[in-house]
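The complex appears here minus one protein chain, its other protein chains still in place.
Now for subunit A:
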């Protein structure tokens, strides 16, 4: 059977870099984004010309949960690799004051992924070998005052992926959790970050692909983040709560 990979969130810089990497390795690509606009059409042309693989475009809304079952049925093929990379950073201050913003963050970064991935698993469990790659964040490792709504939704996603892996290993479904630190993307915007801690989307994609091939469970990008987060997690709460992070 030919290989195929769906990018849930093909408007994100990381999603696009991952699409390039899988296409380079012969995967047919399905680009899923909220709107099929001129940019997505050009992206489709670009990837199919560069790597000579079929590329299709589909629309999806990560937070429209009732449509998620239909979404998988509507695809041209059932992909073997699902990369779930869509998300919404949101505004922490606004989210604290306005639950609509908090709900949007939580549903985009957590509930939507659970809904889509659960429905996917129902379709493929016991039928085909698959891989699910979830892009979480270092923000989900410990709650900080500056972004704990976003962070807690990522923490929940990380926890979900860990449980899912435990559940699906016996069914030959590889679940991989990706925990990036700083990545030079639209989401990071103009924020100044140290170079040695900041990965490019292409770098993230290369590391994800290699980890996927090697059947890794949890990867940090860069690996140094595993130790940074370890130190951050080791700070006792009575000190941590007084820090301004």
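The rule is short, and it goes like this: contacts are C-beta pairs under 8 Å (C-beta built on N, C-alpha and C of every residue); 3 or more make two chains touch, one makes a residue touch a chain; residues count from 1.
One rule holds for everything that comes next: contacts and distances are computed from a predicted model.
Looking at the choices "Tripartite tricarboxylate transporter TctA family protein", "Phosphate transport system permease protein", "Hydrogenase maturation factor" or "FAD/FMN-containing dehydrogenase", the name in the UniProt record of the chain not drawn here is "FAD/FMN-containing dehydrogenase". Counting the whole complex, the residues of subunit A in touch with the unshown chain are 38-39, 42-43, 45-46, 49-50, 190.
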